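Yeah, one chain of the complex is gone here, protein chain that is, but the others are all in their spots.
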């Protein structure tokens, strides 16, 4: 029989359990040649890779060399002890959310959102907020009982907060797509600082999302929740309406 | 100006010197999900990768998960101290070799070769030995002054040695392409043992080649030279005729 | 209508030559039997298992008869005779022989007709099992359905049948239609079939009946789960061609590698041996509803794909005639070809397209087996993945039957779990995104594509004419295929070939040839 996986000592799998096989590609700033291959091998050995094999190397034209390599990873990971923080709410569909609001909140829920800072990627926030939604999942604008205001892109944090105050919003949702040089972290942190300075932190649900965002990161930064790729409006809506009830914001 | 590479502390290069960026792909025998991604990240951290980012993960259908990841390698390699053993001979072209034989050896050089063991990959050894050669480089059979005998594939080491003795060969050349479970190492080592048992080791030039062979490995195993990918007949011929002179086998 | 503007009179000429070539060989085939054929008869009569030193009983019994000079009568006679004399089943007889308790040739010899009657009865019983397997397959296909063509054909090759099962089930869930269990290096030169489940092998897993059974079960299970019948493939090449065909028939394999010339050229098996063996193996494959896969792709892994393209077509014509002689219909002929041109060739894609389309038009009913780039794959897995993309593009544009998926790691190792997933994804994307491209485009009259196909066909017609004149065996001796030279008496396994006696008898030929 195919042998049993030891989840306390998990290793990469190529074609046999615990063979440790991994693929690598990278460039080293050294000239193409046997010495370059050797340098690549040594690097892999330092990473804990046994029998590194440089299967391809290419001169990139500026005295640098590109490698593709395979090797056997000797490290193991204890999978059984891993716990990942997750948005802990049962996801309802649109009708579920609408009924929940009717039953438990009995007034319109107000959500304002934007893609903030210099970030101009609207597709993600539009997917969550606009009528049309995304991938066959309607956006918040189409939910009865939710008033959703999408301010678009490149919105300064200050403006977004001002709008939330103006509308007495239940939740602020922020999208961040550009992550180069951690510009999203800067931006998201600045948002929290401004909110706290306004004394609003407890009165508002604060959510962020984007392709490189996850719940863990969001929590660390001080948000109530964070959503990554493949999020739909119902995820955000379910979380918000539950929070309103749980935090007694009705 | 673009900064200078410190060759004693070389790190992978993504788009900025010493950013350490590398790409990885591998499978872990754990079920698809956030915990799997976390396990993959932890593994990369153990390998010395900072800010590992799992950019893609996929359920392989048997409770295992495939990942693609990027991250920043923190290890460095001292390129300046690397020395790789190389076949140390000036490569002559066909005419050069032929003249060399005429001038210095003054008799026919005899080379027998085969793809040994259960290995049936003839294309590599044919490329070196047969008339036609490879990539526009003629094979040894076409060299004046060289008698080249290609015994083909799946030839037992014993038969190859017997043929070499029969023809009083100057060199034996062995091809090994299949490397699974290190079958080539076994096979090449067995060859050396048989040759030594016959008391032939000093009297014959012993060469191996194949896609996963290099000179370093060949030397370790006790061969005079080893040739990897992109070898042509002239490489082997140049080495053999020089050895004949150097080792006074004329 | 021909998109390539091919001259179908030339195609007819080629077929005629190929028929002469195959019929000429058939004379030799009909006069001989081999140890492998006889072991197959024995297996088909229900004999299986090993003796106490692990020798398969079919080998034990056939070797004994051979040593004692009785092989020319055929094993059916000896077993049938023993059934009459001892009242035992064939399996009991074989066990008694292995135990040294019974000497078949020392028994009283009954009248041939009487023996034939007894043995044919048993044979019919066994053949019914195979016919039933075929019905089971049809029922599965009816009930679960199958993937669209080109079928996605994936290999597993870990050496360990249980690890293979994991990989095969993963592949099926990812979209595979056919799972081929690659054989370990060297098995094709074994003159016996190993026994039982196996967990060790180099670059492949032993073909054993138990391994077939384990994998068949695993694929039926996963097929039920995903609602798609998953075909199982193995190799009936090498010194045991017909034996493995029989095992495959018993275990409901669906596809088998089976080439009339492959063993000769690429495994240095004696030509008489392979030609005789292939005949019986194909009768079995044909009867069992197995799609054969011929090995023309191998020519171009050795010789040049541009210059030697016509040898592929030539071999396809010859394989076709041998298959027809063995009663194997066009619908089961997975004639082989491949995408093996140097990727540096300008307009190489056009030539590959021409070749693939040509095969499609000349063999319209055959589920052509299309092999991926292998020779020009390198350690550059990214480029390799692109080469495979173009290969997939040609396939969907020309409506191939079975797509042997290329692996981005072809030049490195036998496939990892993820390599297969990436290949399936590549093929599925291309097949869906370009779905109707083939039927949407026409080729320019007398353009590069049409001319290339016409040229290859012409060369093949010429080559077949030459072979027709000098005979297949002489042509092979001259190195016309894959630049490999073999003679009538060179190569492995000749000692296993025996001329038939007048009274030689094999009930399965009659029962299976062309029938269902």
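Descriptive notes on the structure:
Think of it as A, B and C in the order they're written, each chain with its own count starting at 1.
In this text, a residue touches a chain if its C-beta (ideal position, glycine included) is under 8 Å from a C-beta of that chain, and two chains touch if they have at least 3 such contacts.
The shown structure was predicted, so the numbers you read here are calculated from the model rather than taken from an experiment.
Just so you know, the chain we are not showing touches A, B, C across the whole complex. Set against the missing chain, the residues A:178, A:200 or A:245 yield one that touches it, A:178.
Within the set C:449, C:464 or C:497, the residue that contacts the chain not displayed is C:449.
Interface note for the absent chain: among A:19, A:35, A:58 or A:147, the touching residue is A:58. Summarising the interface, chain C meets the missing chain with residues 343-350, 380, 382-383, 385-387, 389-390, 393, 408, 422, 425-426, 429-430, 432-437, 439-444, 447-449.
Taking the whole complex into account, chain A touches the unshown chain at residues 25-27, 58, 60-62, 64, 66, 118-120, 122-123, 152-154, 178, 180-181, 183, 211.
Although one chain is not shown, part of chain B still touches it, namely residues 1-2, 13-17, 21, 23, 25, 53-56, 58, 68, 70.
Rule of thumb we're sticking to: only the chains that are shown with their structure count from here on.
The most distant chain from chain C, with centres taken as the mean of CA atoms, is A.
Computed centre separation for the pair chain A/chain C is 51 angstrom, with centres defined by C-alpha atoms. For the pair chain A and chain B, the distance between C-alpha centroids works out to 44 Å.
Taking each chain's centre as the mean of its C-alpha atoms, chain B lies 34 Å from chain C. In chain A, the residues touching two or more other chains are 13-14, 17, 21, 23, 25, 53.
Among all residues of chain C, those that touch two or more other chains are 166, 411, 413-414, 416-417.
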